[in-house]
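One chain of protein is taken out of this complex; the other chains stay put.
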Amino acid sequence: MTKKECIAMLLAGGQGSRLKMLTKNQAKPAVPFGGQYRIIDFSLSNCAHSGIDTVGVLTQYKPQTLNSHIGFGDNWDLAGLNSCVTILSPYAGEAGGNWYKGTAHAVYENLSFIDAYESQYVLIISGDHVYQMDYGLLLKYHKEKQAEATIAVVEVPWQEASRFGIMNLGKEGVIEEFEEKPAFPKSNLASMGVYIFNKNILADYLHADVKDKTSVNDFGKNIIPKMLRDGRRLFAYPFKGYWRDVGTVESYWLASMDILDEKDGINIFDSEWGVYSFHTPQPPQYVGAAAKITGSLIAEGVYINGEVEHSIVFPGVQIHQKAIIKDSIILPNVRINSDVTVNKAIIGENTWIGEGSVIGDRGASKSIIPKVTLVEDNQQLEPNSSWNLIEAAGV
Amino acid sequence: MTKKECIAMLLAGGQGSRLKMLTKNQAKPAVPFGGQYRIIDFSLSNCAHSGIDTVGVLTQYKPQTLNSHIGFGDNWDLAGLNSCVTILSPYAGEAGGNWYKGTAHAVYENLSFIDAYESQYVLIISGDHVYQMDYGLLLKYHKEKQAEATIAVVEVPWQEASRFGIMNLGKEGVIEEFEEKPAFPKSNLASMGVYIFNKNILADYLHADVKDKTSVNDFGKNIIPKMLRDGRRLFAYPFKGYWRDVGTVESYWLASMDILDEKDGINIFDSEWGVYSFHTPQPPQYVGAAAKITGSLIAEGVYINGEVEHSIVFPGVQIHQKAIIKDSIILPNVRINSDVTVNKAIIGENTWIGEGSVIGDRGASKSIIPKVTLVEDNQQLEPNSSWNLIEAAGV
Amino acid sequence: MMLDVMGIIHHIKYENCLQSLTECRSMGAVPFGAKYRLIDFVLSNMVNADIKNVGIITALNLRSLLDHLGNGREWGLDKKRDGMFILPAASHSLRRKSIVDLEDFYVNIDYLKRSKQKYVLIAGSNVIYKLDYNKVLFFHEENNSDITLIYKKDQSWNVGQEPQVFLKIDDNQRIVGINTKCKVKKTDNVSLDTYLIKKELLLEILAECYLQKKWDLVKHVLAKKLKELKICGYHHQGFSTVINSLNSYYNYQMELLLPEKGKDLFISHGAIYTKFNDSPPTKYYPGSEVNSSLVANGCVIAGKVNNSVISRNVKVEREASVHKCVIMPDCVIGKGAYLEGVVLDKNVNIPAGTVLKGSQHVPLVLGKGWESWEERAVEVHE
Partner (left out) sequence: MMLDVMGIIHHIKYENCLQSLTECRSMGAVPFGAKYRLIDFVLSNMVNADIKNVGIITALNLRSLLDHLGNGREWGLDKKRDGMFILPAASHSLRRKSIVDLEDFYVNIDYLKRSKQKYVLIAGSNVIYKLDYNKVLFFHEENNSDITLIYKKDQSWNVGQEPQVFLKIDDNQRIVGINTKCKVKKTDNVSLDTYLIKKELLLEILAECYLQKKWDLVKHVLAKKLKELKICGYHHQGFSTVINSLNSYYNYQMELLLPEKGKDLFISHGAIYTKFNDSPPTKYYPGSEVNSSLVANGCVIAGKVNNSVISRNVKVEREASVHKCVIMPDCVIGKGAYLEGVVLDKNVNIPAGTVLKGSQHVPLVLGKGWESWEERAVEVHE
């Protein structure tokens, strides 16, 4: 193995059950996002652009889609002479095998992988966040501060701060306190779940953590608090860009709309920081004589002859005449027949919607808390069906 | 997924503990063999030459070496537009995950993989056998016989028949009886652990097998006997070539010597049926002024200035002046210093043997049952060490 | 399963027929259909028929073609046994206007001999159709044919257009006449420049050509051996053409804007493979109006587009209007510009307010890159 200064461990093992039916057949990082990507593409592309070319992807829950999507990372320029993406799923040794109990335990089980690269620093990232970030700057900051661990933080709105892990800082970015979901937050700097550790210190803490029977083996809940208690040099790196954890159906819909609206500078059209992915071959999109498309993101392999407004349409979708799609996300290979109305909804892969159906509220409710209707993958909706958020498994 | 008539499921999950130290760090199919291969290369190359281009590899025990060796099967010409090798390790679903309990259970857990290709036939093979076989002929035979399952069999010497699973045949190759390691074998046709099943029947039996609490979920011990009891159409396909299960240190050594001697037609020089593999870049071998090499198989990246007789030498090995190697197998990156004698031994990867050491019997014992000395991976043998089969963990 | 057929994509010798579009690229590398290159169609047909061994004859200006093809991975042809082979042409001269130049085959005779397949399927890099070659092989064997040509019935033929090969075919699908002169007839059997032949026979023909130093497959071999050999025609009914003039290049893309024709070429009978690209989905801004158009990924459209073929990463700014155009990758149509009947080569930047119009059947072609545009600006402004 060639020696690497810093390698990344990408956590992609979770089910993400709050995304409901979107994770029925695949792990959360594999959920389609942004018109032609999967959520994990953002983290992998960040690695590629940051010069982190060796990535271990920790998988456990229904990893098949992820495995075939990622491969060796060729499509992210991460496969080379001395670099590649390696899928690290649970394995058996002489004494049997262990399922990953938590994020920290997953990394613990693969310490030998990290050792093989003799890397001094380990970057821990997650496969279910949407952001464009240069980890190289984070590493530079970590080295400048001579930190033992550095946690990337981002400002969140004060009224939402109590939903996050909040960092309270001392001078020069030193972390003094970490509060998980505080009722009365003292700061609005939330942990992004992006960490750099000095490798030796990380290994020590992971070994200790596995022996601690009370631990749930989680970076945020166990490792970081323990390091703080021990008075380790922990620093917060302030990230200024767009960052979202798309953990729920609502936040998935909101983040999708943010991509569409290029909110806060998140931009898949950035020529220097493009998002890489793996696609199957698709013909060009065909926009029919009766089509009307405005304010939308439309992938290849799409046939549109209806009306699409402020929506995201994935490959292989057909939208027929007089159908009206608004504020919605149409996942791959959906067929929307004529005279269908879809409003503020997410339509799952391969679903077929019979003509005249109405999905979501008929009226465009402009309430602050969005009410999103979710239709599962692989459904057949009879013509003239009606399906709104109330039936949609109580979102 | 493109439809496939027949896909292969390659069993590569076992530890192979009878191979002792050779499987300390990797599964048995990943053990180096034949000068530059790993054992699994034979099965994968058979698939490539037989036109079976879609292979699921079932791994569980220390799969890291296998994973990076196999990749998507590019090096076996098995990765293409609609084909690839897929590593299938245990995974978790909503209700947690299951380790593979036996060969049949491993396939059961991946029935959805088989379903995705809508294949009519499933070829079950093992990653730890050495043979060159056209599975296409087996499939043809299976179809001609309108069998529900076909088992490839090979003649073994009568005196060894009671070590194998023995097939007793009726007319035209119908299997009437299957006896696992019979004390008094009625035939010398041994099962090669190579099966073709009609997919639907296989699925039925796997579902039933998982519900049977008394089953150890093994093809040979449970599935085949059950099918015979049920009167299914089971046929034996007689394979005429060389076949070995390299399950023990002795059989590993013997099969290696067979490759060297091109015994019974096994031939890695066959231009139509070459063995594919994955290699790291190596310089050409350098044969020094004092070298004497006869009757041996020498890989690239080897430096030899000693005497090598009837032995197999893997990449990166150095054999210095006046060292004498006979009837031995030297695994990758071993350094044998000057004046060392190695006789009928297997030297594990990265081992360093100090000058003047003696490995194995000094005299060349020509007994029928070979006594093979095994030196582990990653050892440092002091100069003038003596190491023979008695110390070698009681082979 | 066409494992017993190898493919040869031949290099046409009248590349200059696409004028500036082939000035700095091979015919096969000319963009077509919003996201493809011409060669993608024949190559995809071959791999969709499970042909595993494809030789591609190349001449000068092959950089963009080689860039595009890479090691054949996108077509599943990056193989140890067989795969994709880039073959040299016998000569780089464009003067000889052979329809299929067998001298190119002769210089690659070792490759032909070494290949294990029984049949050779020969097609030009500029042939556009979707066709299951298995059916052609079946036809070939059913008819005991020595050589099978694929043809279409063409009703749109006009005198004075590009050169074509016309076939006279009897009721048994045997070709009884070959004509390479333009004709007045409205409906005719037009060769689609695709030939299936046993390799052994091809090698015999090559030996004969070598002796006679006459190398044109159509004129010197087929036309002269109609009696000696059984040469049959396979009628292809789907959308199909040979791109050999600016006219055909433009008009056949306009035809593809009819949904059923586009579907026939792009979707039926297997995917068309092309070089992998990472462009994001196409963005439609509020106020955009797009109709009856093919659009590739990575475009940003704020203006009006209709009846046009829009390649990757094209920007159509506000109040710009694109009508009956073929726009190649990376072009920018500035605010308020009006384009009608225009073919824009890659990377052309149209300044705001520009008005450009081609005539009804002859598109206006603007060359590659900003500099070319600058040079030509005076000529093309109205």
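Labels A, B and C are assigned to the chains in the order they are written; within every chain, residues are numbered from 1.
As a convention for this text, contacts are C-beta pairs under 8 Å (C-beta built on N, C-alpha and C of every residue); 3 or more make two chains touch, one makes a residue touch a chain.
Source: prediction; values computed, not measured.
Peer 1: From the touch rule at the top of the page, work out which displayed chains the omitted chain touches.
Peer 2: Taking every chain of the complex into account, the missing one touches A, B, C.
Peer 1: Out of C:K80, C:K135 or C:K224, which touches the unshown chain?
Peer 2: C:K80
Peer 1: Can you say which of A:Y135, A:Y276 or A:W387 touches the chain missing from this structure?
Peer 2: Of the candidates A:Y135, A:Y276 or A:W387, A:Y276 is in touch with the missing chain.
Peer 1: Mind pulling the chain A residues that touch the left-out chain?
Peer 2: Spelled out for chain A, the touching residues are 74, 77, 80-82, 276.
Peer 1: What is the set of chain C residues that contact the non-displayed chain in the whole complex?
Peer 2: 61-63, 66-67, 70-71, 73, 78, 80, 85-88, 278
Peer 1: Please give every residue of chain B in contact with the chain that is not shown.
Peer 2: Residues in contact with the chain left out: 34-36, 75, 268-269, 274-277, 279-281, 283-300, 303, 308, 312-313.
One rule holds for everything that comes next: only the chains that are shown with their structure count from here on.
Peer 1: Where centres are the averaged C-alpha coordinates, which chain has the largest centre distance to chain B?
Peer 2: So the chain farthest away from chain B turns out to be C.
Peer 1: Take the average of all CA coordinates in chain B, do the same for chain C, and state the distance between these two points in whole angstrom.
Peer 2: 48
Peer 1: Give me the residues of chain C that touch two or more other chains.
Peer 2: 273
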